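Mind having a look at this structure? Questions to follow.
One protein chain omitted, others in place.
Then we have chain A:
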Amino acid sequence: MSLAAQAAGHGFLSPTGVEIAFLLVGLVTLGAALVTVTTRQLVHAALWLVVALGGLAVEYLLLTAEFIAWVQVLIYVGSVVVLLLFGLMLTKAPIGRSPDADSGNRPVALAVALAAAAALVWVVVDAFRTTWIDLDGPAQGSTRVSGEILFRHWVLPFEALSVLLLAALVGAIVLSRKKNGEEG
């Protein structure tokens, strides 16, 4: 009963505008991700990663998770990609095309990735064929809601995470210091 009713209510073959937008942005995101892992120009990989992460931010917006979208833009596009670009430059990555960007186990990697993709997509589609997200009503991820939830119910993990970030910061500084004191 429910399957037919839901199918009639939502329609398998008549996607809504949000679904079409999600699909198009998803295709762009997936294409950018594919270029990121296959291009032979290392700096271009980082720049295509920007496209993929920005596309994911748009997907969060379409899923009404507004705060997460802006955090994604700020943290990922703003700092993580910049860190990666700095890393590429500090390890003297070649600017042009580098023929040895891929290692020798590329066919095996392709086989594993295809098998994982096939299995995951099959299971996911089979499991969630008849479930729909109800995007109507008030936005569930607005900044107000996220802030209230975060500081009302998730304070302790939040604080623990700030300690973890501090530890990571100190660790990165310790790792990247030149050991001048030891060797004179």
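What we mean here is this: a contact is a pair of C-beta atoms (placed from the backbone, for glycine too) under 8 Å apart; a residue touches a chain by one contact, two chains touch by 3 or more; residues count from 1.
FYI, contacts and distances are computed from a predicted model.
A.B. asks: Which of "Spermidine/putrescine transport system permease protein", "NADH-quinone oxidoreductase subunit K", "Protocatechuate 3,4-dioxygenase" or "Sugar ABC transporter substrate-binding protein" is the UniProt protein name of the chain not shown?
C.D. replies: Matching the unshown chain against "Spermidine/putrescine transport system permease protein", "NADH-quinone oxidoreductase subunit K", "Protocatechuate 3,4-dioxygenase" or "Sugar ABC transporter substrate-binding protein" yields "NADH-quinone oxidoreductase subunit K".
A.B. asks: For review purposes, identify every residue of chain A that touches the missing chain, sorted by number.
C.D. replies: 10, 15-16, 18-19, 22-23, 26, 29-30, 33-34, 36-37, 42, 45-46, 49, 52-53, 56, 59-60, 62-65, 67-68, 71-72, 75-76, 79-80, 83-84, 86-88, 90-91, 93, 100-106, 108-110, 112-114, 116-117, 120-121, 124-125, 128-129, 131-135, 140-141, 145-146, 149-150, 153-154, 157-158, 161, 164-165, 168-169, 171-172, 175-176
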